Structure formats: C-alpha cells, structure tokens
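Removed from the display is one protein chain of the complex; every other protein chain stays in position.
After this line comes chain A, so read on.
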Amino acid sequence: MEILMAILASILFATAIYNLLQKQFLRIIIGTVLLSHAAHLFLLTMGKLKRGNPPVLVEGVTNYTDPLPQALILTSIVISFGVTSFLLVLAYRTYTLNKSDNMDELRGSSDE
C-alpha cells in the first residue's frame, strides 16, 4: 500500500512540476495545487498507513496508528488552501492590470 501511495505521490509531483513550468497563470496555479496534494499524500505515507488501532482513545493500546502526520497534514492543508485562494485573486488582479496571463510577456525590463 505504501508503495502504491509513493508512486501516486510521485506522479502528482511530476504533473505538478510540468504545470509549474507552463506559461499560463492558471496552469501554474494548478501546478501549485497538485504540488501541495503530492506533498500531503507523501506526508501521510511517511507515517506508515495502517498499523493497528486508533491512537489514544483506549488505554493500553500498543500497536497504534501514528497520529502526528495527520495533524501535520491538516495544518498544511489549511495553509495551502489559504495560499491558493490568495494566489488566484492575485493572478486575476495581475491579469486585469497587465492585460496578459502569459509569464513570457511579464518579464519586465530595466527601464521601468
């Protein structure tokens, strides 16, 4: 199971990087979204997927699932959610002011 998840995460990473290297804003933002999904999936896999009982609920459990990665992912999901929504608004504002959503046309020059 862990192997499958790792492969899935790596496919997501690859797709994310491909999208990040595109020129259109929306594709780049989709790239960052996929990147965060890949990172979260990866984090989940790192804590080993299912090792036994739920943690903490009952006393005396020795073989329990690690709760820490889940706490980390939850925090990270909230953050990437916020950043993505900000990024969408920023990209829209940049598009309306610069009249372009192509990164090639937004290089800028030294005489501004």
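Here is the rule we go by: a contact is a pair of C-beta atoms (placed from the backbone, for glycine too) under 8 Å apart; a residue touches a chain by one contact, two chains touch by 3 or more; residues count from 1.
The criterion applied here is as follows: contacts and distances are computed from a predicted model.
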Record-based protein name (UniProt) of the chain missing from this complex, from "Elongation factor P", "Protocatechuate 3,4-dioxygenase subunit beta", "Succinate dehydrogenase/fumarate reductase iron-sulfur subunit" or "Na+/H+ antiporter subunit D": "Na+/H+ antiporter subunit D"
Chain A residues touching the omitted chain (full complex): 20, 25, 28, 32, 35-36, 38-40, 42-43, 45-47, 68-69, 72, 75-76, 79-80, 82-83, 86-87, 90-91, 93-94, 97-98, 106, 108, 110, 112
